[in-house]
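Only one protein chain is missing from this complex, and each of the others stays in its spot.
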């Protein structure tokens, strides 16, 4: 017998004889709070920066004044093509190793933990939010939901190859619990909250 | 109301004053109390060491001694919890069930059954409360710091009624003292370190006394305090509540 079959057989004979019911999730995530304010507070608490903007021009200006534009910038947003490359999405992912800043969009954000949901449909490349030195993500204010419960309701059954919640910059506290930003991924995260 | 006084074996032998205080306190509060002379031990020492299968004799003896009472009251959260969770009888399970349902730790008996509103007592000292884990997390005598739930404390509710008593607020309000039954010798290093750390917390709040509902914890802390030649003393909560 294959290991698969012997494992499954043993599980079948050892698992409880009746199935425990699944709990109701609709009772969760009903707390009321100011979603945008909470989002901003939580993001700040985990080391991210928040900028409220009403247009992509504001995003452009912010980037031009806050990041070294002489270094390599990439984006998936065509409107930002004059400040960042847009033709990298089919390149070897290793070639992104020298990127200073990636500017991408998020499908939605989660107020309770400041996570931003992105999938490979809008990432250009899976490695794009991880490999750059810095990361900036644009999300619409109307797409911020209160908790993970609503986030998964929004995500629903959509198909993707890869998706991730990004909450703040890459970090570690593995040396004496001292927090250090920029472990392997982005050293800093700016979230543009778009009206 | 017929109350059977259940005195843990080590309290009987080492700390008779706790038995006396418990008896007098319950009598003062109007209970008809007796101490069944043939009681020995609840069997917890064996059970917690993995020998629950050897506790049948203790169980039978316990049932024989306590089945006639309306309530069984014990100045120990740990022993009470053991009886509540593990007492069974092959011969008379109905009696064992009655006991399990009606066994109370002393302070919860005062707050929940007697519903004591005031206690005559005078104890003009700074006191730190050591929560025994079995009393707290087992019997839920007070809220547990891990849970997101409203705070309460049955023993502290009583202590605050005592004149002159100043209750301190500890930095780690419900950390284990490290006694743990046989743990205190099989894991001597960790046990003692835990006890020393617990004492440090009380000492940092300048207590005169460490009190609690379980003398086993206090005996362990007392052993360390004495070795350290500390001025801090331990006292069982029954003695404070009976301090007039």
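For this structure, a couple of remarks:
Per-chain numbering from 1; labels A and B assigned in written order.
Going forward, a residue touches a chain if its C-beta (ideal position, glycine included) is under 8 Å from a C-beta of that chain, and two chains touch if they have at least 3 such contacts.
Heads up, the rule we're going with is that contacts and distances are computed from a predicted model.
A chain of this complex does not appear here, and its UniProt-recorded name among "Integral membrane protein", "NitT/TauT family transport system ATP-binding protein", "ABC transporter permease" or "4Fe-4S ferredoxin" is "4Fe-4S ferredoxin".
Hidden chain, full complex: it touches shown chains A, B.
For the chain left out of this panel, the touching residue among B:28, B:90 or B:172 is B:172. Per the touch definition above, the residue from A:34, A:57, A:79 or A:153 contacting the chain not shown is A:153.
Panel shows subunit A; residues 2-4, 6-8, 10-16, 18-23, 25, 27-31, 42, 45-46, 93-94, 97, 110, 112-115, 120, 125-127, 130-131, 147-149, 151-153, 155, 157, 159-178, 180, 182-186 of it touch the chain omitted from the view. Mapped onto subunit B, the footprint of the missing chain covers residues 7, 9-20, 23, 35, 37-41, 43, 45-58, 60-61, 133-134, 137-138, 144-149, 172, 174-176, 178-195, 197, 219-220, 222-224, 226-227.
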